[in-house]
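Note that one protein chain is taken out, while the other chains of the complex remain in position.
A and B label the chains in the order they appear, each numbered from 1.
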Amino acid sequence: MKIIVCVKQVPDAKDVRLDPKTNTLSREGVQSIINPYDRHALEEAVRLKEKVGGTVTVLTMGPPQAAEILRESVSCGADEAVLVSDRAFAGADTLATTYTLSQAIKKIGGADLILCGKQAIDGDTAQVGPGLAVRMDIPYVTCVRRIVEANDKAFVVERLMDDGYDEVEVTLPALFTVVKEINEPRLPSLKGKMRAKKLAITTLSAGDLDADTAQLGLKGSPTWVVKVFAPQLKGERTMIEGTVQEQVDQLAEKLMEWC
Amino acid sequence: MLLIDIDACIGCGLCEENCAFDAIHVVNGIAEVNENCTLCGGCVDYCEAGALKIEGKEECGEKDGLAAWSGIWVYAEYRHGRIAPVTYELLGAGRKLADQKKVPLSAVLLTDKAGGMPAQLISYGADQVYVVEDHALAQFTDEAYGNALEDLARQYKPEVILAGATAIGRSFIPRVATSLKTGLTADCTQLDIQQEDGALLQTRPAFGGNIMATIACPNTRPQMATVRPLVMKANAPDPARKGDVIHYTISPDRLASRVKVRNFVALEGDQVNLNEADIVVSGGRGLESEKGFQMIAELAHLLDGAVAASRAAVDSGWIPYPHQVGQTGKTVSPKVYIACGISGAIQHLVGMQSSDTIIAINRDPHAPIFNVATYGVVGDVFEIVPKLIDKIKQVRSS
Partner (left out) sequence: MDYFLTEEQQMIVDLSRQIADELIIPQRAALDESEEFPKDILDAVAKADLFGVYIPEEYGGFGAGTFEIVLALEQFGRGCVGVATAFAASALGAFPIMISGNEEMKKKYLPDIASGSKKAAFALTEANAGSDASGIQTTAVLDGDEWVLNGTKQWITNAGEAKIYTVIAITDRAKGPRGASMFVVEDSDPGFSYGVKEKKLGIRASSTRELIFKDCRIPKDRLIGREGTGFITVMKTLDRSRPGIAILGVGLGQAALDEAVTYAKQRVQFGKPIISFQAVQHMLADMAIQLEAARALVYAAAKHIDAHPKDMSKASSMCKVFATDMAMKVTIDAVQVLGGYGYMRDYPVEKMMRDAKILQIYEGTNQIQRNVVGQELNKEYT
């Protein structure tokens, strides 16, 4: 089985903090990490490979330094790594990203199964997985929490819903996005790290993709960021005063507003 | 790319101060951009010298034919025989947008059995309801639901489509947006109309809530957004409201799905995944006993959230370890964290302080939990929490 895992390099969200004095993001010491959900997608791919055989290729679109997360993925069990990188991809929203990724996957010969994390922790859109499946014209299942049955032709998986989970059946090729509860990702191994150090990463530029340049990067992105601003400052605590009932009323109102 | 007019740049550093991505710095009196730049354009707005410009923005996409798209649509989320509450919230928000733009508000209902649901949607503010009624829609599948909404959109050309940022909405709405080659903004918390051109401004948190971004979709239609549940306010239903119900038929091949739902298993309340819950209600030593957690569980259930606890409560045996938040438990960062009777030892704080909003309820006004709280309530949890539960029930039912 040929499995492709899409991974993304993201800033470690727990390090990104608002500086209460300047009201800007404090970026000091912010590490770039592999998107946590993608680690679970990778782990599931490696487990499938160990169970039914095949290869695991990790794929990312990003700047050259995103190669780091590809090497990290290889040290955790992936076999091959592909970096899709070009200035032409800069400013891509999810629509342009899915186009670019789908062209890259076609270029490297497609896959029986594509696994993605449920969402990336920087954007939290959860749109790239479904969008990529549509681009590839393959069925997809989002928020997969367990693979129940797997063979060369079809899978049975549990799809997490708001009220429980659906058990669904899907034929290959297909794409799944996974939630964290699907598995506990393994750590890298020493031998994996050695392999990762030596592995040649395949790098694809815009020119390698036979792509329609109008669909890449900023040009191919229908959504624009109009404004980026700081949310209401945390740490500026508001004490809710008054009688118990007054406190409760205010609290309920806030809850309705914030939840 | 970001263009910097070095003749115009005065090196004031406003761009540097306001860049959320550490992507622009003043070096030797001139702004320089690095590879962190996401082309968000934030700096362009702040530049008083007019030295910054995002190249490529003005030429992208198709502007032709935008006028042909009109009207606000709300996807009426249907599952297991009922309409999800977020639908009514979206009708409330959609009503405002439609009134502002003086266009109709429509609901789209995809179901196997419409029954009284169209009338219900009208009572909450829809001017018309598009109904696709088909056995193939009994269970949610991305392909059938996505194709149906896509076909309707192509036929009737709405300028805006809103859906709940629920498991269903966040699963199949991206399919529709990709098929229509249009923009989609996920998990919005605020929607506005831009005065100049009537465009939909969609505001959403990013970086785990550390920054907010306002997104527009100027050159393609429809403008699509999923909206976080419990953010918008539903209008009170008016059973006397009148509206049109438009039945639409989708061809069977478009309702075929390569994914088949075999079975559904409902999750128990306490199986809620703490790490993924948007709302976490947490209890500590102040709850005094296992019984104290019953009201915590009730509040969590009411808010569709998960139950958490401090180590003190877990160690006391009031609640099992999987619920523990903090250094020796889980780290959570929900949208709202409600700490009830938790003093806020640093071991607990490290596990929850990156939550978007922290509400602390504690008897001791000097409890360290108040140092990280967004809202603090000094009082007795046994008095406040039950009253809060009553109040929310009351608000919900009215």
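Following the convention adopted for this analysis, a contact is a pair of C-beta atoms (placed from the backbone, for glycine too) under 8 Å apart; a residue touches a chain by one contact, two chains touch by 3 or more.
Bear in mind that the values here come from a model prediction, so they are computed numbers and not experimental data.
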* Structure fact -> Only one of B:Q190, B:S316 or B:Q347 touches the unshown chain, namely B:Q347
* To do: Identify the residue among A:V52, A:V148 or A:M194 that touches the chain left out of the display.
  => A:M194
* What is the set of chain A residues that contact the non-displayed chain in the whole complex? -> 186-194, 197
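What we mean here is this: only the chains that are shown with their structure count from here on.
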* Asked: How many Å are there between the centre of chain A and the centre of chain B, using C-alpha atoms for each centre?
  -> 18
* Would you pull the chain A residues touching chain B in the complex into a rising list? => 11, 13-14, 16-18, 22, 24-25, 27, 63, 65, 87, 90-91, 93-95, 98, 121-127, 129-131, 133-135, 138-143, 156, 158, 160-171, 174, 179-181, 217-232, 234-240, 244-245, 247-249, 251-252, 254-259
* Mind listing the chain B positions that touch chain A in their complex? => 1, 17-18, 20-22, 35, 37-42, 45, 54, 56-57, 59-61, 79-80, 84, 139-140, 142-143, 166-168, 170-172, 174-175, 177-179, 181-187, 201, 205-220, 230-231, 233, 257-267, 273, 275-276, 278-279, 303, 305, 331, 333, 335-336, 354, 356-359, 370-380, 383-384, 387-388, 391-392, 395
